[in-house]
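Complex shown without one protein chain; remaining protein chains in place.
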Amino acid sequence: MTTPLTLTPEQPLVPGWATGTITLGCDYNPEQWDESVWHDDIALMRELGVDLVAINIFGWAQLQPQPGPFDFSRLDRILSMLHEAGIRVNLGTGTSSPPPWLARVHPETLPQFANGTLAWPGGRQAWCPSSVVFRQKAIELVTAMAERYGNHPAVAVWHVSNELGCHNALCYCDASARAFRTWLRARYGTLDALNSAWGTAFWSQRYGTWDDVLPPRATRSAGNPAQLLDFKRFSSDELLDYYRAEAAVLREHSSVPVTTNLMVTAHIQTLDYFSWAPELDFIANDHYLDHRLADPLAELAFSADLTRGLAAGQPWMVMETSTSAVSWQPVNHAKREGELLRTVLGHVARGADSICFFQWRASRSGAEKFHSALLPHSGTAGQGWAQSVELSSVLDRLNPVVGSRVHARAALVFSWEAWWAAEGDSHPSSLLRYLPEAHRYHRALRALGITVDMVAPGTDLTSYDLVVVPTLYTVTDAASVAIADAAAAGATVLITPFTGIVDERDTVIAGGYPGAFRELLGLTIDEFRPLAAEATVSLSSGAHGSIWTDAVRVTDAEIVASYSDGPAAASPAITRRPVGSGTAWYVSTVLDDDSLLRLARDLAADAGVPIVEVGYDVDVVTRQTDTHHITFIINHRSEPIAVPYAGLDLVSGETVTDATPLPAGAVRVVISERSDRGA
Amino acid sequence: MTTPLTLTPEQPLVPGWATGTITLGCDYNPEQWDESVWHDDIALMRELGVDLVAINIFGWAQLQPQPGPFDFSRLDRILSMLHEAGIRVNLGTGTSSPPPWLARVHPETLPQFANGTLAWPGGRQAWCPSSVVFRQKAIELVTAMAERYGNHPAVAVWHVSNELGCHNALCYCDASARAFRTWLRARYGTLDALNSAWGTAFWSQRYGTWDDVLPPRATRSAGNPAQLLDFKRFSSDELLDYYRAEAAVLREHSSVPVTTNLMVTAHIQTLDYFSWAPELDFIANDHYLDHRLADPLAELAFSADLTRGLAAGQPWMVMETSTSAVSWQPVNHAKREGELLRTVLGHVARGADSICFFQWRASRSGAEKFHSALLPHSGTAGQGWAQSVELSSVLDRLNPVVGSRVHARAALVFSWEAWWAAEGDSHPSSLLRYLPEAHRYHRALRALGITVDMVAPGTDLTSYDLVVVPTLYTVTDAASVAIADAAAAGATVLITPFTGIVDERDTVIAGGYPGAFRELLGLTIDEFRPLAAEATVSLSSGAHGSIWTDAVRVTDAEIVASYSDGPAAASPAITRRPVGSGTAWYVSTVLDDDSLLRLARDLAADAGVPIVEVGYDVDVVTRQTDTHHITFIINHRSEPIAVPYAGLDLVSGETVTDATPLPAGAVRVVISERSDRGA
Partner (left out) sequence: MTTPLTLTPEQPLVPGWATGTITLGCDYNPEQWDESVWHDDIALMRELGVDLVAINIFGWAQLQPQPGPFDFSRLDRILSMLHEAGIRVNLGTGTSSPPPWLARVHPETLPQFANGTLAWPGGRQAWCPSSVVFRQKAIELVTAMAERYGNHPAVAVWHVSNELGCHNALCYCDASARAFRTWLRARYGTLDALNSAWGTAFWSQRYGTWDDVLPPRATRSAGNPAQLLDFKRFSSDELLDYYRAEAAVLREHSSVPVTTNLMVTAHIQTLDYFSWAPELDFIANDHYLDHRLADPLAELAFSADLTRGLAAGQPWMVMETSTSAVSWQPVNHAKREGELLRTVLGHVARGADSICFFQWRASRSGAEKFHSALLPHSGTAGQGWAQSVELSSVLDRLNPVVGSRVHARAALVFSWEAWWAAEGDSHPSSLLRYLPEAHRYHRALRALGITVDMVAPGTDLTSYDLVVVPTLYTVTDAASVAIADAAAAGATVLITPFTGIVDERDTVIAGGYPGAFRELLGLTIDEFRPLAAEATVSLSSGAHGSIWTDAVRVTDAEIVASYSDGPAAASPAITRRPVGSGTAWYVSTVLDDDSLLRLARDLAADAGVPIVEVGYDVDVVTRQTDTHHITFIINHRSEPIAVPYAGLDLVSGETVTDATPLPAGAVRVVISERSDRGA
């Protein structure tokens, strides 16, 4: 069916791209198939409505199977075929994994673990990000690609490398050591400044020359935490610098947008994507459900909101996701009935305007042959293909969504640096983990129908009504000022344990914890009082906590709840301080689900943010244009739910009212004119 | 007592060996003892009835403590002493562990782990199977041994090395890399064929020259599964080639049979013994109860049946087992009262005609000093020696068993290649393990008194009534044809999850799973639907499964049971298809014990195979001669059982009827004339 509405999208994903269509795309690896298969594939792509195909992602070894000239003949042919079929190409530079000969001819390009052992070919990304030789060889390929295809009419996007840093972000070899020193010189200027920042007076670690400085290789005791933190910063920057080098070549020869596929997901920690985002012409993310987590769907929502944060609210692309199971988890769960649609709409609801899959046709060989695909091993006969066709049909009906924006009244301050620093060794408790803490707050707000923007520390927060700051262990002055300003400007600000403890050098801010927020919160923590692994504490409010408590001295705050037991018994547990026209809350423990939900309701009330009590297994997110609201309701439950959104459901084509229940497992995308138009 | 029966054994273990006696043997390490002890030992061996003694298993360092000539003087003396005492010798070539000087003079002989670290002397088998230097030094020793002792009258068997591959099967050093390339050239002929077989189009792994090819060293991501599989094949072949080299020298100088001790046991996976078996003059196995498993006694039965499979039904030898505890498990359980006899008869029941122990006299030093022995640390005064004496006496009474054969109507298709391939990374579920799956079916059939032959894929199966094919993930055409032929010829064939998925190159057989058996089973699997670690599913039959389910589309089969819940709810779970005069069943989950036992009963009924409901802790196995049946009944339970076998009990010397209960923990070996004689 066709929607009766015609909306003018505010802006397409990429300037110049056709608008009004949610892109359906996929990775395609023609190297793995006889050319005879290519024709069938392209015909089926057209049948399915695929309009963006990523190729050459792992093309290097085919283009250059031995040192010497490149052979582009097969790549030429597939590009022509796709172009003739009217399918746009997301063209990989092909540098993500070098051919085996590189390790033979230049073994110094192999990455090295902290314990000195090498990572060999056989998998992927067996290269050191600081290798001068690797970069030279890769740039030769990128230059040849850019020169040959920079103006090819099929090419719609440049796709730099692939999932940069997925495996090789941290390398400890001598080349990395040299690059690390260069980076440190740029950061600190003098060796004295480095010695001061790293606290090398401790444990006799003072450097006498720059040449003494090494990556944090294996040690017999705890390492230097500031060295470890700077090495993570360096490693993120080093790959970003590599990205920049490829992008510069491409931009020299081509006007097509350049990007790469980020991995905003729970198991990738090594890259600070907030520093990457400005370098990408648009934000593209790879996301797969991670069944190693307790709530994979909550993580999807978290990832999508964070990706939108990287895109600064602009539309973004899912550059890889799966139709069903992946192949790299201990148990690779197939998607349940309807789950493909629900998860895809989960991304679209939170700002994605483009959905691409890894991959088109399931491989018959290699480490991902059991990864699901648009065209699975059972071909077009089985359930898999039928699902792909159904998805394409639903996406067509959602075209009015394209270009609309998500508007959130709540923000969560997220920081890769804090993630790195908070999870260092030698902390009060190894049980307090950064990402789970951020996940918990995001999940509670989602259960109340509150959409959250994810923002970098230091971002202006004064436009938000509710600001959550989970375990922001390390802070800059700018970050703490922005948080205090939000409260002063009227926001309800919540700060959670182990926040504002150290500055950017991992140096404790003196005078009592949390040094950066003592004044804002009106309290001092004399001592951390972490809990044993299975222990819980009770609060005077009836709430329960685990993992962490503090001995809090309130200097200027209301005590919302105190500890009834545990090592911090009688100490305040949750506090609230009026600040300007807002408030600053502190919670000093890890609340259980029910307690956290209750706190979230209190915070929302304090902030004046409306809630919809949908619970954990439902997504409710509204995208909006100048004229319309488009509300996505995704029911992951096995029973029907009631949801108060009336209007035209783009999925079913039917008009729904507040009284129309949403069946078990169903989705609805309700479009309605904005009542607040012009407001 | 002496049995009143005189039987003519069909064939002794080794042509030319004295028949009519179950050999009682042991390892003996005279190097560890003063020569004064040797006299006592030999006297006690005679007292116990030991008639085969393995020596020089770890003799190299004594024969050649420094580079240079060998000193055989002590070996000469012990050989003479044993010969004079009428004890036959199982003579080790002594090459299993080189002397320490080899690592000093030739450190390149040390084996290397996948991460590049070396394995050093201090344990055993610190040598690379592909080391040219190691082989040269070892063959010098073997040649000297063969020349000196090839016609020595004491020598009854040549014992090549020892437990080959127990620790060093997989080596990743440069010498191994060269040997691997040689093996691959022989297998594939051209680099294009290799690239195609390994699917190197995936992840840019295409080789441009043979020199690019490496063993599957440590990688940062999942490795290439076909490379990993071929490396396991290579590693098995490489050690087999080493065995052949030693055997060739021995056969040049001696007419005594040549063999080596295999390790058919749950924790040794690296050698494909089906390819080794033809090279051994008779099959010898080392077996120890493995208390890390849930049911060590079921594993013993499995191992013994598999060893008989390697022997192609011929008698075989237990070359090592223990009188009581071993010393290499986390907890080394002593054998319970009577367990020594029960376990020994477990081997004899399933075809062993020779029982040897590691070792004669318990060591006082070294890594196995707490390993039990025929003559324990407490000497002849304690319970240990008394048990040894009792065992010898029982074995004497079992002489009529010698040379008789086990006849089975059921077969289980077992494959080391499938084991290697099925347990690779990047599969739908890491919870589905090959060996436990095979164990489960064997154990259920044993609980019904059904004796099982273990056969290699591709073996003619048309003589069997019941054929079980557990998780034969990788199959050749020959293997799938043999299985289909069995059904056509009248057998009941059962296929279990993840069978027939890939060909021998680990390449998915296209068109829907299980590619190799879609037609035979009359169904297509659209998608695997594995279960989370603790999850279970219910079947319409009341059965329960775990670990795995499939989304099955039946095209031409009866649905025996469907899933009532779980991710494959409503899909067929167990199917049955009449094929020729037989049937082909599929079960798509891992059934729990009770459900599996019920299925096994249904299969036996379908196949017309009679059952005896003895349960899990009882062995019932019949060996037969042309004229007699000899049924072993081993009651591992702590209560008496009733068993319907009447005749003369060779153990007690008494005649038993169906009404004579078998006491708790007792054994019985009932001999009776065949009623089916000549049938």
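For clarity, chains are labelled A and B in written order, and residue numbers in each chain start from 1.
By definition in this document, a contact is a pair of C-beta atoms (placed from the backbone, for glycine too) under 8 Å apart; a residue touches a chain by one contact, two chains touch by 3 or more.
In this text, all values refer to a predicted model and were calculated from it rather than measured experimentally.
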Of B:R77, B:H267, B:H333 or B:H407, the one touching the omitted chain in the full complex: B:H333
Of A:N56, A:Q125, A:N162 or A:Q227, the one touching the omitted chain in the full complex: A:Q227
Of A:F58, A:F72, A:W101 or A:W198, the residue in touch with the unshown chain: A:W198
Touching residues on subunit A - with respect to the absent chain: 115-117, 198-209, 211-214, 216-227, 425-431, 505-508, 510-513, 524-533, 551, 553, 567
Residues belonging to subunit B that touch the chain removed from view: 29, 31-32, 58-62, 65-66, 94, 96-101, 103-104, 111, 117-126, 166-168, 291, 324-325, 327-328, 330-334, 336, 362-370, 372, 376-379, 381-384
